[in-house]
Each structure stands twice: as structure tokens, then as C-alpha cells.
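Of the protein chains in this complex, all but one are displayed in their positions.
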Amino acid sequence: MSDAVTAVLLLSCADQKGLVAAVSDFLYQNQGNIIHADQHTDQEEGVFLQRVEWELEGFALPRGEIEAAFRPIAERFEMTWRLSFSDAVPRIAVFVSKLPHCLYDLLARWRMGEFQADIPLIVSNHDDLASIAEDFGVEYRAFAVTNETKQESERQIAELLDEQGIDIVVLARYMQILSSDFVARYGHQIINIHHSFLPAFAGARPYHQAHERGVKIIGATAHYVTAQLDGGPIIAQDVAQTSHRDAVPDLVRKGRDLEKVVLARAVDLHLRQRIVVYGNKTVVFD
Amino acid sequence: MSDAVTAVLLLSCADQKGLVAAVSDFLYQNQGNIIHADQHTDQEEGVFLQRVEWELEGFALPRGEIEAAFRPIAERFEMTWRLSFSDAVPRIAVFVSKLPHCLYDLLARWRMGEFQADIPLIVSNHDDLASIAEDFGVEYRAFAVTNETKQESERQIAELLDEQGIDIVVLARYMQILSSDFVARYGHQIINIHHSFLPAFAGARPYHQAHERGVKIIGATAHYVTAQLDGGPIIAQDVAQTSHRDAVPDLVRKGRDLEKVVLARAVDLHLRQRIVVYGNKTVVFD
Amino acid sequence: MSDAVTAVLLLSCADQKGLVAAVSDFLYQNQGNIIHADQHTDQEEGVFLQRVEWELEGFALPRGEIEAAFRPIAERFEMTWRLSFSDAVPRIAVFVSKLPHCLYDLLARWRMGEFQADIPLIVSNHDDLASIAEDFGVEYRAFAVTNETKQESERQIAELLDEQGIDIVVLARYMQILSSDFVARYGHQIINIHHSFLPAFAGARPYHQAHERGVKIIGATAHYVTAQLDGGPIIAQDVAQTSHRDAVPDLVRKGRDLEKVVLARAVDLHLRQRIVVYGNKTVVFD
Partner (left out) sequence: MSDAVTAVLLLSCADQKGLVAAVSDFLYQNQGNIIHADQHTDQEEGVFLQRVEWELEGFALPRGEIEAAFRPIAERFEMTWRLSFSDAVPRIAVFVSKLPHCLYDLLARWRMGEFQADIPLIVSNHDDLASIAEDFGVEYRAFAVTNETKQESERQIAELLDEQGIDIVVLARYMQILSSDFVARYGHQIINIHHSFLPAFAGARPYHQAHERGVKIIGATAHYVTAQLDGGPIIAQDVAQTSHRDAVPDLVRKGRDLEKVVLARAVDLHLRQRIVVYGNKTVVFD
């Protein structure tokens, strides 16, 4: 977390010889001072993925010309790629329902400067958490979501996100399923926290399911949202030990800490451009 | 792990007032020197469970009379209960297929005296691991198991277990499903290791399933075997972190260590009379 | 976390026969409906410790008479003991310096009702975090602490705590060492979070020490404060994996989440009367 502004290149493509040489040569020729570089080859799928980060200061190309200069290499290897800069400040909307612990945690982190992002908006299907938003000086918008109103509410929410220039949506225990249309609009820019170690206990009431099954470990999973419920690419997971002494309220209590830490870790990795999605998986360059 | 011989009482019954007082009074009246006592009340189910262990030396009742003396209390509270002694040496049969890591681990622990038990017999559906049995001086019996021969093989195995006076069956990566008849004969005396954090990835090839799903954590689960595949009461679970760098062979490699440690922990807890099963769950008094 | 009011008895004494029988008989004779009971015998030290919790409703003794009724038993066995009630609302003062993450976390938990306690006061040796206190409507008092002013500041702080009727002090990354006089006034009612897995890296700058040593795991430790720096009875610890990729700022980032979760867990255990201290250790009846 140096203060110097850096450029980050995330890329993936079919594995082929000369890839690393081409990218590293591009940086070398332009005097790039590499801060972080990591790569991964999925041998089975024949996919190559890379993250490279270098300082803008001293780089031969001004920031506005990097993309154009790199494009020929990207095209030669048919890369999927993204260039970003460490001083960008994306705008996050947090979606909540009635449970406040993840919301409090995200807002406190934002206030403490842990996230390189803004949180200008909280969206909910209930009024319950409005006062927290007020304490933190963030706009809070509640939309009644019933079977009848769902489509219209989503339309209004999408409009609101557009108006506010929202880049990333974080579902912080938001107890509504987003339509596949809504999800599609945001690509891999919607992060959800599910309160189980997926794929165990997908769907409703995972702590009740866990208690019923008598597991000795509970977990939490942060993932990108896709059209398949609780089925998107997993970003981060963590677990905690439990025992027969833990009734459902104890699992809920222990789980809250997992949820908020795992969700924040996923948001942090996303903001620091550490994640590449391919297929239904993530590569996390931490 | 004192060398003094102890008695262990494991009991469960409907929760009711006076239970603890009755059991503790019984021990106190007979000069019982309590070494370990633990209890649990499942408030939802209204079930009370207890483990109490005391030294035989100095106890007013000779070991042969304890059961009869305690029976009136057990009947008054309609307890399910079991009395055992720490110098018992139950006989274990280990069932294996082709993978040796859990077998090696169990045999080495037995040889080192970690288990208060004997392992006189290894049963397999393949010949592959016979030489390991030989190295450790344990009888190895292979039974071809195909759809046609399965019933007959199980009959022969059951006969063999009877002849050998086997008390406990440990499935150490045994890749055959036991019939519900066979399972029923042994009650909660069959322990299996499954190579995932159940209920995730039940059934075949869990490491492949885990890799496919892109989880960031893998696990292993030891459980009592019931008629429902991978569905019995969970005794112990553990997990390990993984990343995109782990291909299936890496998951297998990391998972092996989880499997052998978790299985051995379950066997150890079982042998030390630390487990009470109720419903489809365990209470582990560790 | 039922809403019914309960009584909690925490006791310790020399191990002797008849202890459990005496306590359970006392509860049984008075119609006590036991909600939770746990006990531990330290065989080496010959110490017996117990926690028992029962519902006040239906108990034969009114709450004001329980203490007197139990006293004869306590005296007979020479117990150290404490009786408390689940509807008590102790008052916590949080001590901070410049780092806000533990403070934010404690205040949010308090606001969400996770703690059965009040937090009316924040004490600091700096002004930095005053605005957070303001956001949460809590009094914030800063006292300059230098070598010259330390004694006088502590005197003023102690006076303030008395005025405010503070029961518990939580050091949430408070970077000053309290005098042994101050510590003695509060007995085991001061909880500190240290940002290492003690006893490794006691003292200053533990993340720098950890990085220097090249450990693969970092940790956090919550403990009762005693006159010996970072040497008091440990309540809770947790760890996180690290790697060579983690520079000091990364350790700080990962460590923050450990610190706040471990500190909150310790405060929660303390408030729920789950801890007995004996010697320089804790028994945590969770």
C-alpha cells in the first residue's frame, strides 16, 4: 500500500510460448519498475493468467497511452485484459436487508480508509438499517420488494445506481435474489456473502441446516453473483470450529464474525485488482 | 492418560430435574474419585447427555457390581446408557481398498501405543495393500466385490469379523458401500473417513468436485456409517486452505494429511469413550 | 441467549469428593432448571472449577436470597465463588490511542445489541478518535500521558471511572502501560488485545518482529491485564496464515481483523460469565 500511483494489468488467454517474455519485455522497454508480478497456468484448461503492477512514475509512457501501446500484444495473444490505476476510486453501493453486522463493518472500514473506494449509497428492501446510514452520512434508499413489485423495484434500483455512477454492488446479507437481467448488467461487479462454506448449505437458513446436520465446522463464502443462486465464482472462504454446545443462535453469533471478515476480504481483493475470473472460478493473486 | 483403571459412564435421556444430583450422589455415596465429568443439554430437543469417569481404585463397589447398582437410577430416568472400563482392549478391523495412507497411519499409531485397541485384521476388496499388512504382522483378507459377489462377500466378511471377535470397523478409504444389513449389525461401531467437508461433495471423487467448484478450502470428515451414504453422524472434521495453484493432484496430496489425521482423531475419541450419538448427531466430550 | 433471566454461579476450590453432589443437590432441592453446567478438574493442581446457570423463574429462592442460601456450601468447601444474574448491565470504558479498528468494532457490536453491557465512556491518550465517539454518542476523554504526567493522569482516569461507575476496562489497542496500582484496582476486569500470538512477540511492534523472524502464521491474543506486561491470563487467541508476500503493512492489515474479532470474543465471554481465572490461566466454559 505504497502511496506511489501504480498501473495494474490483469490478463488471461490461451497458454502459449512467449507470453511472459512479451509482457515483461513491454515493461522493460518502457522502464517499468515492477512492484508485483504473479501468474498462473491452468495446465488442464490450457489457460494462462497474469497480474503485473508497476509504478507510473518513471514509466516511459504517460498513463493515457499505455492502453494503446499494449493493445498489439494483447491482440497477438488474444488476451482478455484490463488495465487499471491504483488511484481510481470506484463507487460502491451496499445492499442490505435487516442484519447490520456486515454493513457496520464495511462502513467502518471505509471511514478508516481501509478501502480505496467510496460508499455513497445503501439500498435495502427494508427500513430497518436507515439510522446506521444516517450515522455514517450515507444515502439510504428502501424499496419494497414483493413478487408483484420486484421487477419494478429492480428497474428503479438500476436507475438509481446509474444516476449515482455505481461501479460495484456489495450484497451485505441482502435477502433478495437479484434477477438474471440485473446480474448481467453488472458482470463480475456484484459480490455476495453467503453464510456457509459453499457448496454446503446453499439457499435459505444455512445455520439451521448446519445445526441439523451436526457439522463440526461452519463457514462463510464470498463470491461473485451469477444467475445461479449461490453458485458464482468463489473469492474467499473461512471457517470456525463448532461443537455440540453451539445451538443455532451460537452458530449465528460465531458466523457473524466470519461473514463480515470474509466479505471485507473479498471486497478488498476486488478493489486492489487482485482477482481474475475464468470459467466459474477465481484466480486470486494475493 | 493416567494408568489407573477408570470406569466411564455415558448416558442420555430426556432432560429433567434431579438428573445431575442423582448421578453425582451415586458416585459420592460410593466414594467415587471423579477424573472427568462433562454434560450437555440440548434445550431444543430436551435431551440431556453426560459423560463421567472415575477411578476404580477406592470406589466402594467392585467393578462387577457397578452396573447393577446404577441400574435403578438409569431406569428411574429412562436413560440410554453404557458403562465401560479403561482397560478394555477392543478389536478393530480396518477396511481398505487401494490407497494406503490411512492404513499406514492407523497401523503406526497402533504400534506406537496411541490406541487402546488391537488391530488383528485388515479387510480389502483388492490385494494391493497386502504387503503393508505383512510388514506390520496383521492378517490381510481380500474379497472380490462385484455386483454379483457383493452379498456373498459381505456374508463372508461378517463371518470373519465374528470369528475374530471384531468390535469396531474402521473404513480407511474403503471404496465400497456396505449394505444396510451389514451396517445395522454394527450399530455405531463403523467409522468412515470421507475426503470432503461434508455435506459438501458427498459421493464420488470429492477432490474433483472441489476443484471443479473452485473452493478455497478443502476438508475431511470422519463419521459413523449409517444406511445413508456419507450421511451418518459426524465425529470430526478439519480443513485446509487451497488456492488456484492447486490442481487435483495437489488437493489429493493436501487432503491425504487431513484424512489420516481426522480419521485417527475419530477413532481415538471413540476408543476413549468420548462420543454419544443422538439423533443423527454426536456429542463429543473432549 | 434466551430472554429468561438466569443466575450464574462460577466457583473454584480444592478438588474434593462430594463437590458436584453438593452443588447439584442445592439446585435440585430448590427446583433449579439448569440451562448450562460445565466443570473442570485440573488434576495436577488439584483444583476444581465449575460454572452452572439456571433459570430464576420457578426457582424456589428469590434472587436476593440465593447468595445467603449457598454460602454454607461455599464455606464448607472453601470455594472462591461469584454469583451473577443475566440481566445485569455492566458498564465498560474503552481505552484507545490512535488506531480505530477495535473501537469501531466494539461500538458497532454494542449498538447492535451483541453485548449485554453499556459503553458510556472512551478514554484515550490522544484526541484522534474523538469524532468516532461523537458519531456513536459516547463521551470521549483524552488525557495527555507523558512520563511527567502519567501518575497524575492515571489518578484522574481512575476518578473518572469511579464517577461513571465503570465495571470493566477494555484496552482496544491502547498504547500505554497501566501502572500496577491501577491494574490492581480492577482485578481481572481489564481486558487487553495484543497483536501477536503470545508469548511470541510480546512488547512493542509485534508485526515488525513477526516479519523480521519470517513466521508463516501471525496471531492475536486477548488477555486479562496484570502487572506483568503482556503476561496476564490468556482468554482467547486466533491466527492467520501469512507468506513471504506479506510485507509489514500486509501483516497489519490481516492482523487488524484478528485483533478485533479476538478482542470482541474475549469481551463477550467475560460478559456472559464464561471465564474463571486461576493461577495465571483461564478456564473458558464455552
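A, B and C are the chain letters, set down in written order, and residue numbers restart from 1 in every chain.
Note that contacts are C-beta pairs under 8 Å (C-beta built on N, C-alpha and C of every residue); 3 or more make two chains touch, one makes a residue touch a chain.
Remember, it's a predicted structure, so these values are computed and weren't measured experimentally.
When the missing chain is restored to the complex, the residue among C:48, C:95, C:174 or C:201 that touches it is C:201. The residue touching the chain not shown here, chosen from C:122, C:183 or C:284, is C:284. Check B:87, B:135 or B:181 against the missing chain and you find that the one touching it is B:135. Of the residues in chain A, those that touch the hidden partner chain are 2, 17-18, 20-21, 24-25, 27-28, 31-39, 41, 43, 241. Not every partner is drawn; the one left out touches chain C at residues 40, 42-44, 197-201, 213-217, 219, 233-239, 243-245, 247, 279-284. By the touch definition given at the top, chain B reaches the unshown chain through residues 1, 100-101, 104-105, 108, 111-112, 114, 135-136, 245, 249-250, 253, 256-257, 261, 264-265, 268, 286.
Simple rule for what comes next: only the chains that are shown with their structure count from here on.
A rotation of 180 degrees, rounded to a multiple of 5, brings the CA atoms of chain A into register with those of chain C.
Taking each chain's centre as the average of its CA atoms, chain A and chain C sit 35 Å apart. Remark: chain A and chain B have CA centroids separated by 41 Å (rounded to whole angstrom).
Shared interface positions of chain B, defined as residues touching 2 or more other chains, are 43.
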